[in-house]
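Worksheet for the structure shown next.
With one protein chain held back, the other chains of the complex are shown just where they sit.
Labels run A and B following the written order; every chain starts at residue 1.
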Amino acid sequence: MVERWPIVGMGAICSLGSTARETFDALCAGRSGLAPIRGFTTDWYTSDSLFEIDDRDDSKDRPGRATGFLLSVIAEALTDAGLSDDLGDVPVLVGTGLRELRSVELWRGSGAAVTPAELHFGAAVRSRFGAWDTHTFSNACSASLYALSLATDLLSAGEADTVVVAGTDSITESMFGVADRVQSIPPDAVRPFDRERRGTILGEGAAAVVLRREPGTGGSPRGWVRGVEVNCDAHHPTAPEAGSIAGAMRAAHQRAGVTPADIDLVMLHGTGTIANDLGEALAMREVYGEDLARPVCTAMKSMTGHTSGASGLHSLITALQSMDAGRVVPVPTLEKPIDEMSGFRLAREQAVPVDARLAQINAFGFGGINAVTVVEGNR
Amino acid sequence: MSEQLFVTGIGVALPGADHRDAVLDPQVPEPVDPAARIGRKGLRYKDRATQLALVAAYEALRDAGLLSDPDDAKSHVAVDASSVAVIAASNYGNLDSVAATIDTIQQDRSTRLVSPINTPNLSSNVIASEAAIRYGLRGPNLTVCNGSTGGLDALRWAGSLLRAGRAEHVLVVAVEPDNDVVRSFAGTPRALDGAVAMVLGPARDEVDTKRPPQAVLSATQRAATIDDLLPRLGVDLTAVDGWYGPGGAAEHGLIGQVRPIELGHDWGTPSSVLGLLQCVHAAARFAAGATGTLLAVCGDPADGVYCGTLVEAPRQASRALTAAGHDAHR
């Protein structure tokens, strides 16, 4: 008997919307959150656009924004789950790529008041939700799915009945700056799996889900987590390795008790960089083999940008919404798919109707840290 | 919560202390020289925290008998690579890299002189991922940035990975660098500049007479206050022989009748290294003949939470063998 863990609440925020609902509607409409840079001195950079959350007056940056996003999505997820704002001993596991390093930069650059306790999210989550079992995992772009794997382990072991899993990131000037330097011809859009893709563009956002051991007596859950696999390719600081990614996918399928032929929808990591998309496509080919035309595949970073540590849960929530609504969000920037993706059913210009029950979600990070999960919709 | 963790390897990279037993009586504290410990090759673009962590990781993996060539500090593990997980704990690890990058951008008013090779250092998971790359560790790879309790929190997740069958060995390394950025941000005259690593292995190592555990840890617990922590740990205070406090213990004094244990040397603000330092200090005491159970507690009022674990001496017979094994390969 394969275990599955009900997802009883969810919340999301990104450049496209301040709730999970708003975000999904914008994604289905094929809208992009890309806009002129708000948080940084634009004259210093070659690139001129980012997927920021528009929450600052007169373009003045302030510390603590990643924390603010996090508190907002946790509150939304708790409300969605019908739970109170008093978490007590419920574990809160937060995955992040860049924690509050933007606050450290504002302290360094302009003397903003920032304390060490604000570098991680524990103190803020404690103060807002009364939770003391709080954990911040800085696991690059697979952070929130890594946190999800730990949450399922806690539930399996009976250490908790309810766990809040979240991911959050704001854009740091240092990461944006080095990306600006490395991608010195800045990409005008995030074009996952397109032959003309030129790199990724950072996005801001947060996402949270409430996971339980048992569904409980409330309404029906939003869906179920069927299994999460995590690994590390131990290969290169920034370059992905297809074999290790394929290994994570296979192991996730095994944990979920499914085969590639069972998967209806794949939320690709799809960052729009040359290396990620190539490695991910090769891994997908290897794993799906003759079933490659079976699932519908999509890559939402085309519209939200790369939301780093939050991106795995952003994709997971979108997958649940897609299975519920019966339509898959498009990849509006995709014009000419790379050969390595030929044969796969890629969602293109507009939302695709789908009757889906099982979805695979990919998230890969710097250092070759890969995470793949399989979720089941509530249909 | 009868779960136990077995410490099968220990690595130390602290000023004046380069192995377990030296933490009891550190030498004149010279800064750790990573190149002298593990060779210069491969350190060129690693930040200070990563370099320190690689030193402690090497020593711990070697001590646990996991390396294919114990004398080669670039050796991969000899066991199944996917069975070894890495958990790094650090709060201030890459603050220097982040600060240097924005300084460069502000001074040049452009990104032209930003170092591309510095890219991995701008993501806080660089320490765990570099340890994985260097020693070939392909299991789960986790970076805990959780404030003052980070070191002990990392032990909890190590236990979780082992219990869930996601790993058979977990390398836990806690590291902090000392530099102007850290001192200024943390508001401290001196930060600890070093790393402590432990390998936590499966219970069956307890019966492996060649490499018995050096200490046995209880499941870590967290609570809003130290008073709340004790019942969660299920601790019988009459059976505890001493405790390590979150600020070096002195200001906390007795818990019940349990005496505080001083770490005996001030390495500077330890941040996430404290928890592992406490455990290694305890293991060194056991190796020197002490017995019993010690309590380790980390946390601070700003973080608003405390984390603790019980550190037990391994069996008497095992301990003698551990000391002999340690001497033999040093």
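Following the convention adopted for this analysis, a residue touches a chain if its C-beta (ideal position, glycine included) is under 8 Å from a C-beta of that chain, and two chains touch if they have at least 3 such contacts.
Operating definition for what follows: contacts and distances are computed from a predicted model.
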Undepicted complex member, UniProt protein name, chosen from "Hydrogenase expression protein HypE", "GRAS domain family protein", "Acyl carrier protein" or "Dihydroorotate dehydrogenase": "Acyl carrier protein"
Residue, one of A:Ile37, A:Ala75, A:Ala112 or A:Val182, that touches the chain absent here: A:Val182
Contact residue for the chain not shown (choose from A:His236, A:Arg250, A:Arg294 or A:Arg348): A:His236
Candidate in contact with the missing chain, chosen from B:Pro116, B:Pro231 or B:Gly264: B:Pro116
Touch residues of chain B, complete complex, unshown partner: 41, 44-45, 112-117, 119
Positions on chain A contacted by the hidden chain, ascending: 181-185, 236-239
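The working rule: only the chains that are shown with their structure count from here on.
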Interface residues, chain A side, partner chain B - complex: 41, 43-46, 96-99, 101, 104-105, 107-109, 114-117, 119-120, 122-123, 126-127, 132-140, 143, 146, 149-150, 153-154, 156-157, 159, 172-175, 177-178, 180-182, 230-238, 244, 365-369
Touching residues on chain B, where the partner in the complex is chain A: 81-82, 86, 91, 94-95, 97-99, 101-106, 109-112, 114-116, 118-120, 122-126, 128-130, 132-133, 135-147, 153, 157, 160-161, 163-164, 166, 181, 185-187, 222-224, 271, 300, 302-305
